[in-house]
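For this depiction, one protein chain was excluded, whereas all remaining protein chains were kept in their positions.
Labels run A and B following the written order; every chain starts at residue 1.
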Amino acid sequence: MARFGMVIDTRKCVGCMDCVVACQTENDVPQGHCRDWIVTEVRGTYPTLEMEIRSERCNHCDNPPCVYCCPTGASHVEPFGKTVQVTANRCIGCKACLAACPYGARFVHPEGYADKCTFCLHRVKEGKDPACVSVCPTRCMHFGDLDDPKSEVNRLLGSRKWHTLLPEAGTKPRIFYLD
Amino acid sequence: MPSPSRRRFLKISAATLGAAAAVPMLHQASPFANAASAAGPGTVTTIPTYCEMCFWKCGGIASVRDGKLWKFEGNPLDPMSRGRLCPRGTGAPGNHYDPDRLKRPLIRSGERGQEQWKTVTWGEALDYVAERMKKIAAEHGPESIALWKHGTGARFFEHVMRAYGSFNKAAPSFAQCRGPRDIGNLLTWGTGLGSPERTDIANARCLVLIGTHLGENMHNTQVQEFAQAIGNGATIICVDPRHSTAASKAKHWLPIRPGTDLALVLAWMHVLVKEGLYDKDFVAKHGHGFDKFATAIAESTPEWAEKETGIAAGVIRETAREMARHRPATLVHPGRRVNWNGDDAQRARAIALLNALLGNWGRQGGLFLAAGMKVAPYPFPKFPEARKPKVDNPDGRWPFADEEVTTGLREATITGKPYPIKGWVVYAANLIQTLPNEKETIEAIKKLDLLVVVETHPSEIAGWADVILPDTTFLERHDDLYVGWGRQGWAALRQPVVPPPDDQKPAWWMAKELANRLGVGEYMPFKDMEEYLAVRCEKSGIDYAKFKREGIVMGPKKPITIEEGAEIAFDTPSGKVEFFSDQLAKAGFDPVPKYTPPEALPAGFYPLVTGRSPVHTFSRTQTNPLLADLVGENEVWINAATAAKAGLKSGQYVRLKNEDGVVSNRVKVKATQRIRPDTLYMVYGFGHTAKGLRRALNKGASAAQLNTRYKVDPLMGGTSIHRNFVTFEKEA
Partner (left out) sequence: MLEITTTRHNPFVDPQLAVWGWEIPVYLFFGGMIAGMMILAGIAMLRVARGEDPESFFSVQTPLLGFMLMNVGMAALFLDLAHKLYVWAVYLTFEALSPMSWGSWVLLVAYGILMASALVRIGDSWPWLARTFPIVGRLSAAVETPSRLRLLAFANIGFGIGLGIYTGILLSAMVARPLWNSAILGPLFLFSGLSAAAAMVHLAIRIFPGRPAPQGMVGGAFAAMWQPLGPRAPRAGTENALVRADVGFLGVELVLLALLLLGLVTAGASQIAAAQILISGAYAPAFWGAIVFAGIVLPIALQLLELGHRIPHTVVPALLVLAGGFALRWVLVNAGQASQILQSASR
């Protein structure tokens, strides 16, 4: 069974937020909320600067504290792609998972349940890329099976240096950022 | 506990919901659904059309779910989008659902500019417009009615007005945008560079961006190719007073003092010539007046330029050599909106000359030769002869302008010379935000007997109108075909995806109805656009039914580079690339570009430069719920050290005051390392003052409002946008 992940090339990403808009329309994300977002990190002092731009979302962690803390099992690891998902009609809206996620990846849907990036499983099941990946004008995002040594994501991880977010949190995130 | 209140949020969304009864995107997912499948498809149909969130005109495919617009994605057949839209295109459904849209025709009921209206029927509105137009025509002649236009929908307004004898017109896309660039290149190569620019960014080994802020400037294809170039490991040199997104991708970021780019370009050319690094074959074969050019730039040393630009002479040399190393696959991007200082055509010409020295004309990784395709025109009757010259450029005041000059038309309206302009029809150009110095625009409006504004939104210019005609958004209408020039010619189809939500009508329909009322109905002989388009397609051998399904037809493939076997020729007076321009010399201008330093700053003032937010287009998307959600107001960028000295912190509000005492709306400070200590930056298009733009009203500051002092390019009438100085006023 696949283990889905993303590899994002920070050298190409321009922070245009297309991935954010695409997620909003594709998934009817309620206004005022977002499942993905852009972080820019600037290091240095004028005029010697380095900037990394990242498209962030739920990392579908291998070691997901949001799942562990959920009292109802609403947050769970879906066998399909070993992705972390929320079953809305099992969620009581206790928000423990929001507090447990070091990435701020979740929010409370106005209708009361915890919501976040699904890795667009509904599209992936149809053989498509997630909406954010397929819209990205710089083609800097790549989605695929981390357990398949021949997948593009693994090829990219083998070809470049990369980092994940807050590795010290011990969550084993599955979104990898190429340096 | 300070927390964003859930109640407040619910109230806001309830209010928006109330305002636009059908806003399905607000709350789609059902509480009983698994969030993973919340986007459960209903019945989905897809319709291709081309995008008009900006003027790049990418091909897209709209999805309609259960009769409602769901999403808009790139059309893989389209050479502009290559299957991917930019964020504004992706956000197009927000335009359709925008609760701030105009819904019905309006006729002014209060004073001009008071934004008081009565709702009328289309018949009443069009009768009113036609009557007034006839009155102006009777009193002054039909040429006293002018058209302001920007966008595809203006096509038939222009046509009908031309038929009526109203041939005066102007668009902000020339003098406020790419005009100086086109003229600078025209004078050098004998041709402008068009839109889309014929830049082979994807294959460039070295890409030089002077201001061009790709990544924020989201001209889709350009951004896609920019990423390709990054992926290919191209060397990027970025000249920008601000650490733009593009600068963050560059090997060399040159934080130049605003307004001094010409000095840098001259110094680069100086190095290339002095060190013999330029393409000697190309220059020998295709250059005109090279020796005179070489003499003219002999003094433009890097050391000289360093003093002007603030870029170290060593860096200037190093980057010049880097460019030479990769030629001819070195591309100095010609820029797009280049009207910065009011002498921009000469800078654009210098950039063209730099490209010529690199020998990249018609080369892979350089400036390729655009290819087009032929699509037959509709067989219209011939227009009547124009009886008078246009008013915007009397006596060739700007001798090299090859399009109409906006401020010229505005000035003629104010002065009544060479003849009065008494009516304006404005199609999709928010002149208050678009033209420099809104005072002059308002002064001109006050001279009018009729101001018709065709708009989707109650914009600032609409606020001054006598009649507002509510247009459909591009997703709700037919327009003329777009026949594009690029690596390969193509044509794109615009067709309605969803019906307009209220009583909005498509532009072609308004034009046709107006034509009937003006007695020039025979110039719009087709029943509707379906018929018009079918005729054009049939005459061109395009299968219209297939076109409707696919949205794009490609033209023939032709060689576009010397590598592919293309031939190059130059349509200049000399038939060569004009390093020395005799026509400029004859007209009394510098035949080789010459640098003049920008004027000194008053103490405590900073130059205010502008650019784009990737999710907004000009002043037209700030009420789009999808896009405003991401960037709801602009920020003024201030170098962190400068901010600290002024006691300003990120997130704090200030007002900007320019040297003429104009004070902006309040705007958030972004204290950052990413800008020169002596420069301020702001995204253009915010700071709306029109009451009907509820979501955008008083959000951020307007760069245009502060653009009171502007210089006019003597060659072609381009107006400066970066020549205003501002200081801060702290907000309590």
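Here is the rule we go by: contacts are C-beta pairs under 8 Å (C-beta built on N, C-alpha and C of every residue); 3 or more make two chains touch, one makes a residue touch a chain.
Quick caveat, the model's predicted, so the values are computed rather than measured.
Touching the chain that is not shown, out of A:M17, A:V84, A:M141 or A:I175: A:M17 (per the contact rule at the top). Here one chain is not drawn; of A:M6, A:A22 or A:C70, the residue touching it is A:C70.
Summarising the interface, chain B meets the missing chain with residues 1-6, 9, 31, 629-631, 640, 672-674.
Taking the whole complex into account, chain A touches the unshown chain at residues 17, 20, 32-34, 37-45, 56, 65, 67-74, 88-96, 98-104, 106-108, 111-113, 163, 165-166, 168-171.
To be clear about the criterion, only the chains that are shown with their structure count from here on.
Once the centre of each chain is set as its mean CA position, chain A and chain B turn out to be 34 Å apart. Note for the complex: chain A touches chain B at residues 9, 11-12, 14-18, 20-22, 24-28, 30-32, 34, 42, 44-47, 49-51, 53, 78, 85-89, 108-113, 115-116, 118, 120-122, 134-140. The part of chain B that touches chain A in the complex is made up of residues 6, 9-10, 12-13, 16, 24-41, 70-74, 84-87, 90-91, 93, 214-216, 218, 220, 223-224, 226-227, 230-231, 243, 245-246, 248-249, 253, 255, 614-615, 625-627, 629-631, 639-641, 672-677.
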